[in-house]
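Yeah, one chain of the complex is gone here, protein chain that is, but the others are all in their spots.
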Amino acid sequence: MPAFLKSPLRRGTAVLAIAALALTGCAQSERDDSSESSEGGGTFVFAGSAEPVALDPFFASDGETFRVSRQIFEGLVGTKPGTADPAPLLATDWSVSDDGLTYTFTLRDDVKFQDDSDFDAEAVCFNFDRWYNMPESAQTDDLTYYYATLFRGFKTGPRADEAIYDSCSADSPTEATITLKKPFAGFLAAMSMPAFSMQSPTALEEYQDDAASNPRTTEYSTAHPVGTGPFTFGKWERGKQVTLEANADYWGEKPAIDQAVIVAIDDPKARAAALANGEIDGFDLVGPADIASLEDQGFQIENRDPFNVLYLGMNQKVKPLDDPLVRQAIAHALDKDGIVNASMPEGTETALEFVPPTVTGYTEDVTTYEYDPDKARQLLEQAGAVGATIEFNYPTGVSRPYMPQPEDTFNVIRSQLEAVGLKVKPTADQWDPDYLEKIQGTAKHGIHLLGWTGDYNDTDNFLGVFFGTPTAEWGFTNQKLFDDLKEARGLPTVEEQKPVYEKINQEVMDYLPGVPLAHPVPSLAFSPDVQGYQPSPVQDEVWNTISIG
Amino acid sequence: MTVTLPPAGGPPASLGVAEDEVHGVSLWRGALHRVRRNPTAIAGAVIVLAFVVIALAAPLLTQYRPGSAQWSGQVTPSSVPGPSADHWLGLDRFGSDMWTQMVYGARQSLVYGVVSTAIGLTAGATLGALAGGFGAVGGRFGIWVDSFLMRCVDVMLSIPSLLLAVSIAAVLGQNSYAVMIAIGAAQVPIFARLLRGSMLSQGRSDYVLAADALGLRKGRIVMSHVLPNSVGPTIVQATLNLATAIIEVAALSYLGLGSSDPAIAEWGRMLVAAQDRFDAAPRLAVLPGVAIAITALGFTLFGEALREALDPRTRR
Partner (left out) sequence: MLRFVLRRLAQMVPVLVGLSLLLFAWVRALPGDPARALLGERATPEGLARVNEAYGFDQPVLAQYFIYVKALLQGDFGASIQTGQPVMDSFLERFPATIELGLTALLLAVVVGVPLGYLAARHQGRLLDTVVVSGSLLGVVTPVFFLAILLKLVFADTLHWLPTALRQNPRIDATHITNFYVLDGLLTQEWDAAWDAMVHLVLPAIALGTIPLAIIVRITRASVAEVMHEDYVRTAEAKGLAASTISRRHVLRNALLPVVTTIGLQAGLLFAGAVLTETVFAFNGIGQYLFEAIGRRDYPVLQGFILFIAIVYSLINLLVDLSYGLIDPRVRTG
């Protein structure tokens, strides 16, 4: 035996090295195999961060469930590619009455559901009525958050009086009219959300049971979703992956790929490694630290136009945050560019207000608080708060699209605050559920990091959520603001809302309940042979435009 | 989990009588003498000493404050400044001086390790001594107490110790005390079993039976005779457990439990934070990881050597 192999440790290492090389060979050949079969057609493998909750999108509110349902289902309204603006989809045209209570949709006449039943106005009304008639057992927020929030109530249950849906009538196979009891300016934009997709009445009747103790575990929700979209459901191996098949009878642009597989990998670095290994073709939510190295290795990075906001919230129930001078001092102490450079992906813009630029009512004409540490110190002296201790809450164990690296963001802000003479007491909590519970459920917090990704293009979806009612998060009662927002929400059309929301944005930035920081850019990564992926700020990303190789 | 290594020493003495028994040297003196002659023991002792010295002398070894994050402006998601004249080991991901973090990290590990082992030792030894003491000399009632206490210990042992630590820490919240209590609690069964075993086996030995026959009070027998004989193995176990405790603290940090301050100088925390930047700066992960391993190694070597030195079977 050669001398250098005498040591068992060395022998062991040699064996391991040989084994690893052999395995590399096999791993390589697998990669070759997959790229061979993918010339036009082929399987597109995508990694999200978690498994879908159910296959019926009406009963969900999370992005991973919607990622799957966007391929299978479609709604009346879609979005213009790459934007959050409504565009025709299953409805080719629509008209709204002047009082904003009646919406008439003209539907496509060439669409069939994936089980061959017809898509027509009757099917549309079936869906609207199904939602309205949900039994009380399904009316909890974990199941029907979107419908409850936007339509205010159901036919039965404690909020039946507030429900804004009145009725739906199928005037002809291609014309459906929805009547509301109260105006809802965001109605059209809301119809682009996956929760309001058109589902096959035939399939629903046969396989779904809305009154089940858990409608997410029915046969429909786990194995039989039927929509009108470019992919049909193949199979779902729980804990492993969801497989979708191309819909050969799709009414629109048929998919160039044969199959789509969605796996869940929790850790962003593991997703990046899987891409580099060739096991997946693309993934979502790229960690900022991985972007540079992925690009160096030749992978494609696609950015979504941000439709989010990250802010430093302040709890006015805790002194000295109730003093506007102190809040302004904090705003002046922050170097937003520095924060972005240290903790967010390239291309992230700093924020002027609590809504992103693409949302109605965004205006650059708001009070800004420039980075000015001297001014900050001055204001603190004025307020008598020099050396005050401020509790700074931030979450651990999480990376949201609007908050990719909370620990780094926290760290930078902390040193900027300490530089103007404030003392910072750090308090970390696990995101789920401790942090959210503490920040949104109790008054036991000081300043904190949080944000929001918009669901659809409606300003109320941002400002209304933050400042529409008194909350434990912000700890203030500003009745004028609440009233203004309520009024704005009730206006019948988006055009009427625009100037009102612009004024509200100015009002908010004068009041300064918190400091909006940035609109972080969420990214996706793909292997070099993937073409045609269309990123969307509201994640309306359908894969019939993708081709591999 | 405890790392119990077998004695790596050689064959037993041919005569079955220890050298120092022949010459009349005390147990501890003899042990020290043997430790001095054993190279691995010396290595272990040196590491332990170095660790303790660095931990205690931290403020003298560096001018910067730990977890200061003062240079966060120099750090971006894809680059972390490396070693330089001002920063011997470069910066860490949050913009603190890496050398400072490492040095104060030793201090943190020492504190965590000592406190949690102390908690485990105190609680576990009390539990075990009670069980063993009652079982050994308490008659029927004593045996019942012994059984009951050991059932409780069994419940704690029915789930893996890391899981136990995680469960306790999850309830107590995100702070350092939670970590120390949790790891201490996970060590309780080990010490309990040890003390109980020691007490019970001594309970059957001649000198206890003799003392009992002479009419000495049971409590007195336990306190002045049985307990002191258990000290040796307990110290050995404590040393070994210290090694495990240091590792488990790091494990809990990995799982997201522990102090609130992300920039805190604690090796486990630093290791976790370094994963993300491994491409840009592998040293951020390697340094704390190696430090944890070497420190645990030192305590393990020393503890093992001590065990061998005190164990009558391997005395030459």
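For clarity, chains are labelled A and B in written order, and residue numbers in each chain start from 1.
The definition used in the following text is that contacts are C-beta pairs under 8 Å (C-beta built on N, C-alpha and C of every residue); 3 or more make two chains touch, one makes a residue touch a chain.
Values in this document were obtained by computation on a predicted structure and should not be read as measured data.
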* Structure fact -> Out of A:440, A:478 or A:506, the sole contact with the unshown chain comes from A:440
* To do: Touching the absent chain in the whole complex: find that residue among A:246, A:280 or A:546.
  => A:280
* **Candidate in contact with the missing chain, chosen from B:163, B:209 or B:223** => B:163
* Structure fact -> Across the whole complex, the chain not displayed is touched by chain B residues 1, 3, 5-12, 151, 154-155, 158-163, 166-167, 170-171, 173, 243, 247, 250-251, 254-255, 271, 275, 278-279, 282, 285-286, 289, 292-294, 296-297, 300-301
* Structure fact -> Contact residues on chain A toward the hidden chain run 6-10, 12, 16, 19-21, 23-24, 26-27, 30, 34, 43, 45, 51, 53-54, 61-62, 137, 139-142, 145, 148-149, 214, 216-217, 237-241, 261, 263, 265-267, 269-274, 276-277, 279-280, 397, 430-434, 436-437, 440-441, 450, 452
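We adopt the following convention: only the chains that are shown with their structure count from here on.
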* To do: Within their complex, state which residues of chain B touch chain A.
  => 68-70, 72-73, 75-78, 93-95, 174, 256, 259-263, 273, 275-277, 279-280
* chain B contact footprint on chain A (complex, rising order) -> 269, 287-293, 338, 341-345, 396-397, 405, 407-408, 410-412, 414-415, 426-430, 434
